[in-house]
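Selected chains from the complex are presented in situ; the others are not included.
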Amino acid sequence: MIENKFPGKDISESDLKDKFPLCAKKNINHFSKFEVAGVEFGGKTIPVMAGPNMVESEELILDVAKNVKKIGAHFLRGGAFKPLTFPYRSEKFNETREKGIEWLKIAKEEFKIPIITEVMEEKYINLVSSVADILQIGSRNMQNYPFLTACAKTQKPIMLKRHYGSSLRDWLGAAEYILYEGNKKVILCERGVTVPHTHRSTSRYSIDLQVVPAAKEVTHLPIVVDPSHATFWRSWVSPMSLAAVASGADGIMLEVHPDPTNSAVDPLQPIDYEHFKNLMKKMNQISTTVYKRKILND
Amino acid sequence: MIENKFPGKDISESDLKDKFPLCAKKNINHFSKFEVAGVEFGGKTIPVMAGPNMVESEELILDVAKNVKKIGAHFLRGGAFKPLTFPYRSEKFNETREKGIEWLKIAKEEFKIPIITEVMEEKYINLVSSVADILQIGSRNMQNYPFLTACAKTQKPIMLKRHYGSSLRDWLGAAEYILYEGNKKVILCERGVTVPHTHRSTSRYSIDLQVVPAAKEVTHLPIVVDPSHATFWRSWVSPMSLAAVASGADGIMLEVHPDPTNSAVDPLQPIDYEHFKNLMKKMNQISTTVYKRKILND
Amino acid sequence: MIENKFPGKDISESDLKDKFPLCAKKNINHFSKFEVAGVEFGGKTIPVMAGPNMVESEELILDVAKNVKKIGAHFLRGGAFKPLTFPYRSEKFNETREKGIEWLKIAKEEFKIPIITEVMEEKYINLVSSVADILQIGSRNMQNYPFLTACAKTQKPIMLKRHYGSSLRDWLGAAEYILYEGNKKVILCERGVTVPHTHRSTSRYSIDLQVVPAAKEVTHLPIVVDPSHATFWRSWVSPMSLAAVASGADGIMLEVHPDPTNSAVDPLQPIDYEHFKNLMKKMNQISTTVYKRKILND
């Protein structure tokens, strides 16, 4: 009465061969290593991407760039284009779009820090690529296949965020679309999934750290964790960042803002410079003692 | 220690006013009614959309159009463009794209049956709109906001499938993007969500029928249920279709194929003509006795 | 790198033989039929169990017994012993325990209606059995195996509620413990599961109706659905009850209270007599036309 012909959401040996052969490890020690703007992914460094949720203003992004660079971040993050769940936005809570991209360029130039920023639409790929060292594809676009293909064709490094309702299998299927275009610099990013057992109404997602060893068992792609967005709650960011490094993550993405409670978006989740500095030191302690991988220089 | 300022995924009174005022009911009896190609949604009819998963060939789609029309379907469904989880496809399992759209046109012309079919990319909106009476937006594009806006601007009726990991709140936020463009013919479609308690590995999703009364409590938009895709298992399609009608759904979408086990895609889920005919009769019995709404004519 | 030796939560052919052979169907048309207090389960009737969440007082339970019997309920339900999530209880919100059992006896005697009520502890099995025609085992005790065994040994009919976080496989494993003691009168009851995509904070659970056809594919045991407890919201009870009957459920359990908003427990979910009467009529229409099974007599 039962036929298990269609394996559903779990990963089988034949998936590795037929569904995502380019993502799949060739042997147990196969892990991709590649450089982006002089920073190595998958190697001896665990890159940290830090910055505000949104590129609110030129002043803000310059201040953040200067400070996170000094503290040790490898990339400046910040959204100029950003999906919003509802079509209405206040003056404060808004995308800065073309202006935001311009400000990121100024920050990049002035502080010599590479940029990761989200691209949301095919027609802006060129614009966003003019500043981004890594194109970020958001959770909601994870299975927008024509868009994945269009981004892949730029041959820019791409960070693919996991959809909050997606299995590892579906995620690797999406990554395969990028690799399929000959683009090998693909970084996975876990940013929280929906779970039935929420801890509080302010916590929208739960970080799935088990996906880190699970991914590393089947794919050679580096995997980054973004605890800010998932936890949605400042005081949980540090413990979950430390846990992410300890779980074997290949990078960390964080929301850092000089004045978190006045952040234009999600003011409960960013950490300030002091908090970030302390966290960097502790993450570095874990990564160096346990994995012999550096976060901070010297 | 606890601040519940950010309500997370549940719906509050202020959401109705600020986040999706166009979706929200104005009063308890407010339900949208509108016609598409002579078929009323939200009124005295419960439209049924039937057809193959994929428009595999001209021959197939003509055969299905003739038969489902005769049995009582109000719309012919079938995908010419279709998101596939992995970039590889066999000769059999493939999109027919422009040709598929052409075949749908022939079927529409010959059997006078309106068409619902998926559109996946902005650049194909015009092409798909040339045959579709309803543009279907798939689960994976539910929160692709620029694309929702582009589709909305056609002023074509739109069926918005719920993402399999999405709350009702996020779904209504996405619908609001369409209404915001002045497009009032929006139909919601529940097609199964991921749950932690799966029944078997072949069942990828679980139909969430509780969302039907939940949606009707807050929004005036009609809501359709698609049990084929959710159950992924032929013998569960009838019970879940009957349950969907009984739960108050405003329409049903079904995969019907003359030779289900040889369907190009997901051969475990389509039902054949005979099965469809029996199901239509039973669904009609439920809808007429309980809701005074017709599925079959006379 | 992948070994799928341990099938996890899905049901395999070998599970049917080795894990729950007594639950498993012997052939495709194998469904248990048995009588409890003159009411047939799994046969031509779809029994309805109605009554208050808690046996609040003698007066209440007599009034409900009289009314639900008149309207057509086959069993009176009501909890004298009841698990409460926290150890504190107000005077109103409390178990009536031994007194409650006494009042159920009076109701049973006076109105000739059989009783289903929950048993929570081994030491009260005898007491509860002195009035109950069916012993109800609650969600939280579903995998309390020594307790299942102790209840099974009474040879009383048992209704086993599904844990809200349990797979069908685990549920059948629990049922097998009861059958293993030679007790064949086992009724499964779906009462809502936790899902990640909640509709509102007042909705604690989601009914999983897909489990009805899923269960009927592998087990011969009858399966009942309890929509009151799952939806937690009065206005969703009718649509979900109708959907449950349409999905093929073998019975329905409902909270009915003469004055729902003053119910001692969960006042948002019970329905009143008038509501119950209308619902019974509609459920009967569905069951007779679609399944040739009666809910109401005459």
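The letters A, B and C name the chains in turn, as written, and every chain counts its residues from 1.
In the analysis below, contacts are C-beta pairs under 8 Å (C-beta built on N, C-alpha and C of every residue); 3 or more make two chains touch, one makes a residue touch a chain.
Source: prediction; values computed, not measured.
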item: Whole-assembly copy number, given 3 chains displayed; value: 4
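Definition applied: only the chains that are shown with their structure count from here on.
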item: Centre-most chain, if every chain is reduced to its averaged C-alpha atoms; value: B
item: Chain centre separation (chain A, chain C; CA means) in Å; value: 46
item: Multi-chain contact residues (two or more partners), chain B; value: 9-10, 165-167, 193-196, 198, 200-201, 203
item: Of chain B, residues touching chain A in the complex; value: 2-10, 18-20, 83-88, 120-122, 140-147, 163-167, 169-170, 173-174, 176-177, 180, 193-196, 198, 200-204, 232, 268
item: Residues of chain B touching chain C in the complex; value: 9-11, 165-168, 193-201, 203, 206-214, 217, 230-231, 235-236, 239-240, 242-248, 282, 285-286, 289-290
item: Chain C contact footprint on chain A (complex, rising order); value: 1-2, 4, 8, 10-13, 16, 25, 28, 165, 193-197, 201, 217-218
